[in-house]
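A protein chain is absent from this complex, but the other protein chains hold their places.
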Amino acid sequence: MKVTIDNIAIEVDEGTTILEAARKIGGKIVPPAMCWYSKLKGSGGKCRTCLVRVAQSSAFEFFTWDG
Amino acid sequence: MSNRIDHKLYSKENKKVEFSAETLMQIRKIIAHYPDDRQKSALLPVLHIAQQELGGYLSVDVMDYVASLLSLEPIEVYEVATFYSMFFLEPVGTFVIEVCETGPCAICGSDYIVNHLEKILGIKTGDTTPDGLFTLKTVECLGSCGTAPVMQINTVFHESMTPEKIDLLISELRNKNNKPSESRWAELF
Partner (left out) sequence: MGRIILTEKIGIPGIDEISVYRDNGGYSVLQKVLKDMMPADIVREVTKSGLRGRGGAGFPTGLKWSFLDRKTDKPRYLVCNADESEPGTFKDRYLMEKLPHLLIEGLIISCYALGVKTCYIYVRGEFKSILGILKKALEEAYHQRFLGTNILESGYSLDVFLHPGGGAYICGEETAMLESLEGKRGNPRIKPPFPAYKGLYDCPTVVNNVETLATVVPIIEMGGENYARIGKGKSTGTKLISACGNINKPGVYEIEMGLPVEDFIYSEEYCGGIKNGKRLKAVVPGGSSVPVLPAELILRTLKGKQRLMTYESLSEGGFDSGTMLGSGGFIVYDEDACMVRNTWNFTRFYRHESCGQCSPCREGTAWMEPVLRRIEHGEGKYSDIDLLVSIADKIEGNTICPFGDAAAWPVSSAIRHFRHEFEFHIEHPEIVKNTDHGSLIEYPESSIQYR
């Protein structure tokens, strides 16, 4: 499905988080993240460093809030 | 225990600690309050009991003993003991005086109470008197703002304090050289 972050569009699979999509694009738009460790289940989302603003709600319905 | 971080606060003395048979029975009743595999919930009540009956503070030996009692890893006990402000990890005096310093008590003069106590006990906030009788601390809101300024001595509240009342109280406590008579945590749950 298509997702637009800071006017850059990208194709991602369902269930991808916003953080992972941003990292796929790379560069300056990637939000910083401190508490996410991919190998630890349930990590991420706690330290609030990766908070972003979501402009149009239809894109994020398949994404999790955390990162 | 390998991989334990050595910190001056966490020096294990390897002293044997144990609850009395009566306390153990009461603890087993408390554990039964919670669902079958959830005895970790009993950690907070048991730590209160341990602090009261095993030396007045939670040494590493005591915390390890509690961990083995509740089938927990020691770190699970350490992390809880360091989070809550009522648990002391270093030795304290017989009487722990805690003066509330938050909003309503502050505008009703808790500063004067703290200064007065520092003067007559001869110590600064956070210290214990040399004779080991009194420890002075400041704490956050004790939930009795209507009778400010408020302080608690070993969880017994003393309200509407004035310097005169303090003088009376301290001299009373000095004459009561042994442990203050207060209810046992083990009987409260």
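The first chain written gets the first letter, and so on, giving A and B; residue counts start at 1 in each chain.
The rule is short, and it goes like this: a residue touches a chain if its C-beta (ideal position, glycine included) is under 8 Å from a C-beta of that chain, and two chains touch if they have at least 3 such contacts.
Just so it is clear, the model here is predicted, and its values are computed rather than measured.
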item: Touch criterion as defined above, residue of B:Pro91, B:Gly122 or B:Gly146 at the omitted chain; value: B:Gly146
item: Contacts of subunit A with the absent chain, listed as residue ranges; value: 34, 45-49, 51, 65-66
item: Contacts of subunit B with the absent chain, listed as residue ranges; value: 33-35, 38, 40-45, 47-48, 76, 79-80, 83-87, 101-104, 106-108, 139-148, 152, 155-157, 182-183, 185, 187-189
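The rule we apply is simple: only the chains that are shown with their structure count from here on.
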item: Subunit A and subunit B, separation of their C-alpha mean positions in angstrom; value: 45
